[in-house]
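What follows is an incomplete set of chains from the complex, kept in their original frame.
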Amino acid sequence: MRLSGFVPPLCTPFTPGGEIDTASLRRLVEHLLAGGASALFALGTSGETAHLTAGQRRTVVRTVVDAAGGQVPVLAGVIDMTTPRVLEHARDAAEAGADVLVATAPFYSGVHPEETADHFRRVRDGAGLPLLAYDIPPCVHSKLPGDVLLSLAAEGTLIGLKDSSGDTNALRRLLVERHRRGLESVFSVLTGSELTVDAALLMGADGVVAGLGNVDPAGYTRVYELARTGEWKAAVAEQDRLAALFALVEAGSGMSGTASAIGGFKAALRLLGVIDCAATAPPLTALGEEGVGVVRELLVEAGLL
Amino acid sequence: MRLSGFVPPLCTPFTPGGEIDTASLRRLVEHLLAGGASALFALGTSGETAHLTAGQRRTVVRTVVDAAGGQVPVLAGVIDMTTPRVLEHARDAAEAGADVLVATAPFYSGVHPEETADHFRRVRDGAGLPLLAYDIPPCVHSKLPGDVLLSLAAEGTLIGLKDSSGDTNALRRLLVERHRRGLESVFSVLTGSELTVDAALLMGADGVVAGLGNVDPAGYTRVYELARTGEWKAAVAEQDRLAALFALVEAGSGMSGTASAIGGFKAALRLLGVIDCAATAPPLTALGEEGVGVVRELLVEAGLL
């Protein structure tokens, strides 16, 4: 199991009543597979996983696994504060058919490199599935140390990293050190920074997990393919187009950044006819009409509508 | 329901196998009631709640409610990332017999004052129990705005605040503004800063929720009573003694601050014969023998052993 290419972190569509809209979720899976996804990442940050109950999470993984039908691997996030709670999600996800788990460092509680390593080892062992580390300091407020990650890779605990730290210097050092230790074939590095995918691929990253990829999967697939074949000028142009589209995460005002970003993705998916309802989970403020108008214009500018 | 006095945030004792040690938990309740607790706060940060599964949390609340036997109110923390997940804990706690719920701002996800207010309103309405806000920026990485808190108090959503922000300037402004709006009788302010309880009470706080109070409940009860009767010099002396004892949170090394602090509290409780086992939850590193030795010395110095 070596991950590469475009791996979208799926939004989680809701019905107006706040239940998981499995029909829309299935259409989203089709949309992403049609757009060239090499794997599907359910229950990431873009999936509002922090807002989903254990029951809803199980529904999401089962639906995505079923809709994927074995065409590509399904990754499942197991986002929670600490090991015992993450383990519960891990077992649920395994039972629901996920192929790979994705876990962050502990949060709310304090962290220490050895405790973080212990955490990943327990999650890996407890669920019996390959494990990807998810580095997302804006949400968990600590950064996964490169050293720890590569040691965990060498011992077989981790098969890769989703790097949503935005820390390109640290990414460079990790990639250089991964090469020095000869771990490239066993440890995938996927960038979660949707604005700089071309740069990450140039530096040696293996793929991309981009929330905006829900909206324009073919765009990110193109960036990946152009980079893979060394057509850097075209890769940059495509990434620049996507960077302009990314403005939809700021379509909302008077709300949290999460509400605006997820609201923007979902409004776009509804305008594109992929999902039925753009509702977000409590307590996120809903995107207003004006915000939806901004999203519509950006879709038109990007050539998607 | 107006909270005041010493309200200990209970540690959660584990068996060596990692299960809730309900016998030890009952003894802890007795220890705290004997020490003068005016209410009991189960499932706070000191209770390793971030490390407990939903099932374990239910066991804790049921045990504490039963052991308290109606002598004092039982507060239950409902610590989780966002509203839908907090609501599940809230309903569980209500069913287990809690009298009051204690909820933080959303975390992991983004926050906005209006979303935070919406969050507290939904938790209050969803569980039908009085609600205390828990301001703990070191864990949730946002600060509850005083303005929002007092508006929620005025409308009946919140009955009080546990302030673990360590931001004494903000506390002063909140207390002055609480008075200006005439909300003193409906909105309790409890400090969670165990080193400055005398100062908070001087400024007008109503009580204290101190993790160290697990170890020396009588000490915190004395600080409260001395402050209440205006014996400030004696209150300060007692607080100074407790401040010296607080060094036990730094007994550990090579571990997270959480591991060292909770490990210190639990080692002390075991040395005092209150609980049977000082184990902490994964992935927290256990306090070593040297650390336990430091704790023992501090207990002796504080006159507790």
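Chains here go by letter, A and B, matching the order in which they are written, and residues are numbered from 1 within each.
Here is the rule we use: a contact is a pair of C-beta atoms (placed from the backbone, for glycine too) under 8 Å apart; a residue touches a chain by one contact, two chains touch by 3 or more.
Fair warning: this is a prediction, and the values are worked out from it, not measured in the lab.
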{"item": "Identical protein chains across the whole complex (2 displayed)", "value": "4"}
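Just so it is clear, only the chains that are shown with their structure count from here on.
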{"item": "Averaged-CA centre spacing for the pair chain B and chain A, given as whole angstrom", "value": "35"}
{"item": "Chain A partner contacts - residues on chain B that touch it in the complex", "value": "18, 45, 48, 50-54, 56, 79, 81-85, 88, 106-112, 114-116, 118-119, 122, 139-141, 254-259, 281-285"}
